[in-house]
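Every protein chain but one is kept in place in this view of the complex.
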Amino acid sequence: MKIDHSLPLEYSTKQNGLNIFGFWVFLAAEIMLFATLFTSYFTLEHRVGGGPSGTEIFEITPVLMETLILLTSSFTIGLGVHAMRIGNKKAMTAFFVITLLLGLGFLGLEIDEFITYIHEGATLQTSAFTAILMLTLGTHGAHVTFGLFWGSAILMQLKKRGLTKETANKSFIFSLYWHFLDVVWIFIFSFIYLKGMM
Amino acid sequence: MKRLFLAFVFTIVTVLTGCEPLKVLDPKGPQAERQAHDILISIGIMSFIVIVVFTILIYVLFKYRASKQSPDYEPPHIEGNKWVEALCVGIPVIIVTYFSFVSVQSNYIVEAKPKAYEDKEPLVIYASSSNWKWHFSYPEEDIETVNYLYIPTDRPIEFKLYSYGPITSFWIPQLGGQKYAMADMVTTLHLAADEPGEMIGRNANFSGKGFAENMFNVTAVPEKDFDKWVKDVKQTAKPLTEKKFNELLKPGHLGQMTFTGTHLDFKPAPEHNHSASGKPVDCNAEELLQKNNNQK
Amino acid sequence: MSELFPRKQIMGFVFSLVLTAAALAVYFLDLTFAQGITVLLITAFVQALLQLVVFMHAGETEDKWIIYGKVYFMIGIALVTIFGTLLIFLWDM
């Protein structure tokens, strides 16, 4: 395998370049996945049946906290990749760990939010609105959960194998994934929560 | 000229398909007439395209087949010609533009009260389907029929469609095209009959086991006879009770039936109204509760 | 030394916090639906672009235009799907 030194480590082999490119294509597909969820959400938003509406169950405090946590985690993983590029493995590991911890915090808050909804009588089966709300949030949450496992696997490999072409590649791709989840959350925050509370 | 051309196309289509005219191309009302007109125009223009392509193809195949050419003939390398390609884009664009024009115009025509009878008050009929029957309610006349439809000629008819069950599609080919009947909203279909006669109507959208037999008869009669029919029904038919109606809703097939009173009194059509502002007025809690209670 | 300091990332983070605060205006201020949606559309899409450029390094390789092209194509189709559906179900029914 030829090594191209003009590019960062994560791009250094041909396969690495392919991986990153392929992941971009995957992210493009994810745009459509979430767009479909948003399409359904906007269509079903006001079809609350006998259940509560968005205005009744949304609360600004937990949502704002979730947003800030996820924004910060996006920032820390950005710092992690920056550290990776200047070859500082220790700082990179630290930033990745912080990112995953923030992700875990986000997930905790989201689960708490779901429990609150269910206590308020907004379960998955209540109405079309609650179903699509929970499916949209749940899909994002499932992505975060998957990211936590994936990120931990990468951290383990990073620890065992050091900062190699492969681990750098994986870490970079993971960072793309994480930033993407942040972007999705921005749209959920804006067009589900804020629009619902407007 | 145009009329002559249409007549020509129509003759070809009829001759090709046997003697009896096809139902869709044998309209008995203004909406179906407009649709048949569109269909014939498009068949005409499209045949022109088909003929052009066939001619070029046959010519090319005969002229340039290998067996006709010398063994050392080397076909030339041709990248393309912008004038030829512009023509291949230009002509279809013109045709599509023309069709778009016709299509948009027809959309607004079939979605509105028939023009010929604009000054007349429409007759409103609620047509609802259940597995696998059609219920027709005449709220003003206070009559309900099952699996057959009686309509006056020369008067616009406004069908309000909905379904107790799967999506169905209300279709009377000789009066006009179909529209879906669905469980949570009412759709509107405007039709009218120009002349008296018997017609077949059916559900065109697959709705399960009994779908093939999900048909009804349509009788169009002059307004005078229609009024007489209404009077007769009022004197002879039994009233429709809620219990009876729930029985009718059970899956299965039924013959033709006639009742006085409509099910709209105790089981109103689903509400689904959208305001124009972009913010839908939802089927809110009370309404749904009411609907649910009604269903119980 | 300057290369070691993650200036771009910090700028990006600050800017994204500002955008979030701006979006909150629709909650705290009394805006009409149209005004609110406009604010949200602007803040959300600017924020997405910010992540794409600053954090995701979308434009750092020779594939820059393919990646941007792909993402914009998807966003285009996504918007068509969303607004097409709204046209069918909410605005023209």
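As written, the chain order gives the labels A, B and C, with residue 1 at the start of each chain.
In the analysis below, a contact is a pair of C-beta atoms (placed from the backbone, for glycine too) under 8 Å apart; a residue touches a chain by one contact, two chains touch by 3 or more.
Going forward, contacts and distances are computed from a predicted model.
Choosing from "Dihydroxyacetone kinase-like protein", "NADH-quinone oxidoreductase subunit H", "Quinol oxidase subunit 1" or "Na+/H+ antiporter subunit G", the protein name stored in UniProt for the chain missing from the display reads "Quinol oxidase subunit 1".
Shown chains touched by the hidden chain across the complete assembly: A, B, C. When the omitted chain is restored, the residue from A:22, A:87, A:108 or A:162 that touches it is A:22. As for the chain not pictured, it touches chain A at residues 1, 17-18, 21-22, 25-26, 28-30, 32-33, 36-37, 39-40, 43-44, 47-51, 124-129, 131-132, 135, 149-150, 153-154, 156-157, 170. For chain C, the list of residues touching the undisplayed chain reads 63, 66, 73-74, 77, 80-81, 84-85, 87-89, 91-93. Take chain B: the residues that touch the chain left off the picture are 16-18, 20, 22-25, 32, 34-36, 38-39, 42-43, 46, 49-50, 53-54, 56-57, 60-61, 64-66, 69, 73-80, 84-85, 88-89, 92-93, 96, 99-100, 102-104, 106-111, 131, 165-167, 169, 171, 173, 176-180, 182-185, 187-188, 200, 202-212, 282-283, 288, 292.
Methods note: only the chains that are shown with their structure count from here on.
Work out the mean CA point of chain B and of chain C, and you get 44 Å between them. In chain A, there is no position where the chain touches two or more neighbouring chains simultaneously. Listed for chain B are residues 279-280, each touching two or more other chains. In the complex of the two chains, the chain C residues touching chain A come out as 3-4, 6, 9-10, 12-13, 16-17, 20, 23-24, 26-27, 31, 33, 36-37, 40, 43-44, 47-48, 51-52, 54-56, 58, 61, 63, 66-67, 70-71, 73-75, 77-79, 81-82, 85-86, 89-90. For chain A in complex with chain C, the touching residues are 7, 11, 17, 20-21, 24-25, 27-29, 31-32, 35-36, 38-39, 42-43, 60, 64, 67-68, 71-72, 74-75, 77-79, 82, 86, 175-176, 179-180, 182-183, 186-187, 189-191, 194-195, 197-198.
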